[in-house]
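Contents: one structure, followed by commentary.
Certain chains of the assembly are absent from this excerpt, and the rest are unmoved.
Every chain is named by a letter (A and B) in the order it is written, and numbering of its residues begins at 1.
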Amino acid sequence: MNTSDQYQRKIVTIVTEAAIETQLSKDLEALQATGYTITDARGKGSRGVRNAGWETSGNIRIEVICDTTLADKIANYVKEKYYKNYAMVIFMSDVVVLRPDKF
Amino acid sequence: MRLPPQIYEFVSILLLLAIGLKGGVELAKQPFLTLVPDMLAVIVMGFALPVLAYPVLLQLGKFKRADAASIAAHYGSVSVGTFAVAVAYFGTIEVFYEEHLPLLLVLLEVPAILIGILLARGFSNQTKWSSVAHEVFLGKGIVLLLGGLVIGWVAGPEGLTSVEPLFFDLFKGILAIFLLEMGLIASSQIAGLRKYGLFIVIFGIVMPLFSALIGCGLGLLLELSIGGTAMLAILAASASYIAVPAAMRISVPEANPTLSLTASLGVTFPFNVIIGIPLYLELAKVMHAFFKG
């Protein structure tokens, strides 16, 4: 592949409570993310075991691909708004995408 | 051993629809307007119960404001599982109760949530009432119960004969499956019990007893039958573990969700199902005998 077709972006991954999926999706749209991908998850962290057994007790794992500026903006916004009261982990890493206009 | 969550959800859906349909069919037999006083009275009870519980939780329980408000909301609302057990039990021992009780069940789901949020927040502008309303009124519980009521009402007894095998004949079998899963869930709350200690256990037993008294009193005031009075006591005594937790998690996120679930699911639900239901029926009988002669 011609490297000129490859573009650096960030991927922000948020693991949090399924209960706030709707709210969080709206937040991401408001922050102008071009899209997001959600998978159902379970796990353990400082707030104990979370699994999908009981209604909203499961986790979700949201990924957003975007540029560095937006990645920082998303991470900070979500951190400010949700960290204190919800089980949540946020991390970021580098990815290469093929169509820069999409993200 | 746990039921797959989708099966648990399906079983809940069947129960909610069955209760709604059953209620709707019966409801069709009487003019709607005569029900309005009962409906209003029950809504008032739904506001009153959490308001009464809140100071106790705050003072005696030493809970944070948000936690006290959230637990209070759980106990002001109702548990459909508890009601379903009561329906099956009253059916088996052939106790009559008024046909509009499923309607009262629906009405009782909501006020406690509003009060819970107000207790936690005051009349703050921060609360997104529109998304609370969305959460509550489009939640599974209310949509299916109300949907069932309306369908049962419109279709009437003959209209429903063809769905009877699924919704009525299987009712108790499905309830059994539901209770099996609820028992497993409830027992997984016991860890929480150890953590939050004795007060939660005591509150989880005393609060429903107190609410049942109020429910019984209201039943007498509204001149319900013995069975209807007992059912109202059961509604009052039961604590929510589906609609209210979901609404509180979003509207009062600083409240600890395992605290209230431990109380309502780990203590009050099993207490009501095993001891409470027959007890409240006895209470209704005694109070009827005493006040009505």
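Following the convention adopted for this analysis, a contact is a pair of C-beta atoms (placed from the backbone, for glycine too) under 8 Å apart; a residue touches a chain by one contact, two chains touch by 3 or more.
None of the values given here were measured: they were computed from a predicted structure.
A single copy of each protein chain is placed in view; the full complex in the file contains them as A x3, B x3.
The rule is simple: only the chains that are shown with their structure count from here on.
Here the spacing of chain A and chain B, counted between their Cα centres, is 36 Å. Within the complex formed with chain B, the residues of chain A that make contact are 17, 19-20, 23, 48, 52-56, 82, 84-86. For chain B in complex with chain A, the touching residues are 2, 5, 131, 185, 188, 242, 245-246, 249-250, 253-254, 258.
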